[in-house]
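To keep things clear, I will list the structure first and then write my remarks on it.
Apart from one protein chain that is not included, each protein chain of the complex appears where it belongs.
Entry: subunit A
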Amino acid sequence: MDQTQGYTDFPHQSVTFPEGVALDCGRMLPSVTVAYRTYGTLNEAKSNAILICHALTGDQYVAEQNPETGRPGWWQRVVGPGAPVDTEKYFVICANVLGGCMGSTGPHSPHAEKPGALWGTDFPAITIHDMVRVQKRLIEHLGIQKLFAVVGGSMGGMQALSWAVQFPDMLFAAVPIAAAYYHSAQNIAFHEIGRQAIYADPGFKGGNYWAEGGRPERGLAVARMTAHITYVSEEALNRKFGRKLQNAEGISAFGEQFAVESYLQYQGSSFVQRFDANSYLAITRAMDLFDLSSEQAGELAGAFKGVKARFLLVSFSSDWLFPTAQSRAIARALNHVAANVSFVEVQSDKGHDAFLLDEPDFHATLRGFLNGCAEHAGLS
């Protein structure tokens, strides 16, 4: 194994469930490891726990420096002492998703049936529901019967929805942010470009790159570049780069010309240092497979029958990946079952990524919602 593959060597805090987990695809994962971090203190009644669910390329280091990349926690603005998800008040849990590459079982974990090998492309197809089933094991392992809240943005929001639907008695509140109840054809199409870029990289070697110590860096970088465009708005890109030139020495058809190009290339190259290509393939597929209404003949409201959680749905006005219409559709379907729903669209020109950025209105909304819920749950 290539020792430069940083994402495998670090001793992440984790727990292993040797009994494994049955997956939606019909296969069984014989043993499952969940890497996780916690912040704050679990109260005596074990009633103040909030699970944070990360997005496609996130990890469990939500509120502290990531030990592998050295970068600040990905949601340090939102989770921490005195933050909207206040770790002085709540016990916060964040786990690396099933299929991930930060210590949880995924394509880069040891193969269950082939000693010495990694799963690689043998890793079974996973779903958002599978990820949540594994998180449920962790929550039970921590001795928590009912979460106070499940909060997540983007793919994390899909997990929050999955929690509310799969385990209605195990959470008091659900907060899907910039989320959707299904992955649209456009969403899938963008993911497919990324996957094709990875397949086309000679370094991919049919998914067995790990055996020969290489990585499909170019392919994964292009996948990230494509995805990154969908995370930002046209307005934000214009504001940041406009038509600024990177190479002012003259017109060239080849090589870099515009500032936005080198920005994207930087996004791509910094990503390949920390992410496993097979993980990327497995998780994007899990997102593509997500459709809460699929078992209800397209009627989303049917999926919400029996939900008990209070909901806060937040969308961002310039998000074209998971636009406001998606959140509104979820809110309306929840109305159909008379669920307790708060829903607001936050004005922002930062696109889908706004949920990760400095958005005071969003932060005040989240804080207020959790305060209101805490009062109803008898937490304050």
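Rule of thumb we're sticking to: a contact is a pair of C-beta atoms (placed from the backbone, for glycine too) under 8 Å apart; a residue touches a chain by one contact, two chains touch by 3 or more; residues count from 1.
Rule of thumb we're sticking to: contacts and distances are computed from a predicted model.
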Ask   = Which choice in "Methionine biosynthesis MetW", "ABC-2 family transporter protein", "Phosphotransferase" or "Peptide/nickel transport system permease protein" gives the name that UniProt lists for the one chain left out?
value = "Methionine biosynthesis MetW"
Contact residue for the chain not shown (choose from A:Tyr209, A:Phe355 or A:Phe369) = A:Phe369
Ask   = Can you list where subunit A touches the absent chain?
value = 310, 312-313, 328, 331-333, 335-338, 340-347, 361, 364-365, 367-369, 371-373, 375, 380
